[in-house]
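Removed from the display is one protein chain of the complex; every other protein chain stays in position.
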Amino acid sequence: MTTKEKLHDIIFESDTPKGKTFDVLLLWAIIISVSVVMLESVASIRLEYGNELRILEWTFTIIFSIEYLVRLWVVKKPLEYVFSFYGIIDLLSVIPTYLALVITGPQYLIVIRTIRLIRVFRVLKMTRFLGEANQLRKAMEASRHKITIFIIVVMSIVTIMGTAMYLIEGPEYGFTSIPKGVYWAIVTLTTVGYGDIAPSTPLGQVLAAIIMIMGYAIIAVPTGIVTAEITRQSLGGLSQKTCRNCSREGHDMNSKFCKYCGSEL
Amino acid sequence: MTTKEKLHDIIFESDTPKGKTFDVLLLWAIIISVSVVMLESVASIRLEYGNELRILEWTFTIIFSIEYLVRLWVVKKPLEYVFSFYGIIDLLSVIPTYLALVITGPQYLIVIRTIRLIRVFRVLKMTRFLGEANQLRKAMEASRHKITIFIIVVMSIVTIMGTAMYLIEGPEYGFTSIPKGVYWAIVTLTTVGYGDIAPSTPLGQVLAAIIMIMGYAIIAVPTGIVTAEITRQSLGGLSQKTCRNCSREGHDMNSKFCKYCGSEL
Amino acid sequence: MTTKEKLHDIIFESDTPKGKTFDVLLLWAIIISVSVVMLESVASIRLEYGNELRILEWTFTIIFSIEYLVRLWVVKKPLEYVFSFYGIIDLLSVIPTYLALVITGPQYLIVIRTIRLIRVFRVLKMTRFLGEANQLRKAMEASRHKITIFIIVVMSIVTIMGTAMYLIEGPEYGFTSIPKGVYWAIVTLTTVGYGDIAPSTPLGQVLAAIIMIMGYAIIAVPTGIVTAEITRQSLGGLSQKTCRNCSREGHDMNSKFCKYCGSEL
Partner (left out) sequence: MTTKEKLHDIIFESDTPKGKTFDVLLLWAIIISVSVVMLESVASIRLEYGNELRILEWTFTIIFSIEYLVRLWVVKKPLEYVFSFYGIIDLLSVIPTYLALVITGPQYLIVIRTIRLIRVFRVLKMTRFLGEANQLRKAMEASRHKITIFIIVVMSIVTIMGTAMYLIEGPEYGFTSIPKGVYWAIVTLTTVGYGDIAPSTPLGQVLAAIIMIMGYAIIAVPTGIVTAEITRQSLGGLSQKTCRNCSREGHDMNSKFCKYCGSEL
């Protein structure tokens, strides 16, 4: 087993003790480096510890850069890794610090390192977790059509309601334009309710009350969709078996025969 | 096939490539024209691009007017179309711009063009989508009675709570009238919480806390109703067919063979 | 059939055309009279239409008083009616106006007339509605224990969190006392979020963020409890059959034999 192969196992696998240690260290490095960037944005902390934070940031960036290059070296198909989801995120995690040498601002973009935390699933009991994540993902996918309809309906409601409020309340009460009215309608329908814009006229308040009651009823819909899907999946346990005859999936847990072609499972 | 028939297929159907292209173009025209009106309402944009936006608005209105007239011409029963849901929406989508020539204000009403976006279902895998929309609609309808009861109860609560707050807090803390108190109670119960009116006296805050905890419990009710209905329907797909061989039930909607004994359903 | 009996049927029943008409008129009278009181509380309307509104209010109060006396006369057991739920509400609906002759303020209490709207179920397809309301009530009752636990847990959380915020933020940031802190914790946990009191210190904001994420998870609990109960009821359809042998209820829809004593249903 060459050094390259050993490094590959440590960096890309997490079954061995060394691989696991590497992944845990990596996760902590990600969390600390993101915290460093967040703290650096606080004016009072930047004034006092600016230099220390910048040194830390560069240290982490160099570590991650070396890690990226090593990954490129040890992986069998470098190009495939470069254009994979993980490869792109790994690259985007180090670029902003270098870019910040040329222009100001982009160093904050390194918070996209947060996405690298997805690797946490590899350290924890991966299979178990991925199964659960998969179930959630499937529930979301199965609800795709219903959620699309739902969003179109919500969008139509907020557009019409926002315009109505612009006509009723008008610029003197903060509804300076239709987009602002639509923004208010979204803030209200989702029950966020900042209060930066709020209806002041009696008619506006009546309309607002109607939108709120609607929001109350509407929030039940996505919840209902997702819940029904998760319930169906956890009761049905559809996803495990595949028919050996027609290769179709989606059989119930208690199935003995394929529901599509009738052959034994 | 006459020109009239060809046009009918393009405008009213979306199975043919031409029909689909027409529908997609129409959807984009609706989205852009609604955006134009929304942008026009922003004071700074109106000052700079007012003329361009008005020209665009008129262009779209004329296109939609021609489309409406062509629809009238090619459809077999014009009157039926005029008084159908789609016919009324199509007409209401062009009227406001013409009305705006006589009086000011109504041009913003053309955001009801948004409703025309419902045609999106025709372009996308229609049947599939309509089936899902139908399921949602059925779930809502089946919950109609429960939701009516729920709304009456909510209305009684906010009326009584709003009055109580008017008596407790009074005009000096922003609760200038009972309707205002009721408006506040709705804002609170739906967890929107603008903060434009908020209780200031200790007793008022105790009452507000009670309403919030109630709202917390109450929001569970419509969610529960809708979820139970959607779950029942998506599970209900199961209960219709019975196997002629083993007499067992609980097959999925898409089953062709019994999952217990493998015989054809 | 005497006049008394005829009146009884009109006032207490809603099966006959006359009885239904009476109930519909009564409902409208309640809605209008409550609206009158609400409008009277608006200062600008009171100034202009004060007299008219007061005349209307007295008219409705006299009508309801006569109705109450007639109910007392035609009912078989007057005392039972007086101390029944409906009887008490009917009396409380007229008293405040008379009380307002002696002391100021109580006339607003007549909004408790709103509770009389529960009679609406008698006019609509009553049985159907009552069945649904019953199902909701049963779902709530079956969840009683879980909801009690839930409320005790929520109360403990807000007490401890509110105190923590009082110690962290202190009076200078609006957290003038522990009860105020608890009020803030309730406002936050229920996601109402007025913003009248909001954390200003970094530590306070971290704690607030934790409470919000907790609130996010916690709101799932009552929803889950109620939904599971409604789902179980609408799937199970437990409540209809009673065992002729042991008189116990709670059998599933598909039961053929009593699950308690084994005798045929």
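For clarity, chains are labelled A, B and C in written order, and residue numbers in each chain start from 1.
By our rule, contacts are C-beta pairs under 8 Å (C-beta built on N, C-alpha and C of every residue); 3 or more make two chains touch, one makes a residue touch a chain.
None of the values given here were measured: they were computed from a predicted structure.
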Partners of the unshown chain among those that are drawn: A, B, C
Hidden partner chain, touching residue among C:41, C:61 or C:188: C:188
Residue of C:1, C:47 or C:217 in touch with the missing chain, whole complex considered: C:217
Given A:24, A:42 or A:210, the one touching the chain that is not displayed: A:42
Missing-partner contacts on subunit A, residue numbers: 34, 37-39, 41-43, 105, 108-109, 111-112, 114-115, 117-118, 120-121, 128-129, 132-133, 135-136, 139, 147, 151, 154, 179-180, 182-183, 186-187, 190-196, 219, 222-223, 225-227, 229-231, 233-235
Residues belonging to subunit B that touch the chain removed from view: 191-195, 223, 227, 231
Touching residues on subunit C - with respect to the absent chain: 145-146, 148-150, 152, 155-156, 159-160, 163, 166-167, 171, 176-179, 182, 188, 191-195, 198, 202, 205, 208-209, 212-213, 215-217, 219-221, 223-225, 227-229, 231-232, 235, 251-252, 254-264
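One rule holds for everything that comes next: only the chains that are shown with their structure count from here on.
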Graph class of chain-chain contacts, one of line, ring, star, complete, other: complete
Residues of subunit B engaged with two or more neighbouring chains: 179, 182, 191-195, 219, 223, 225, 227, 229, 231, 235
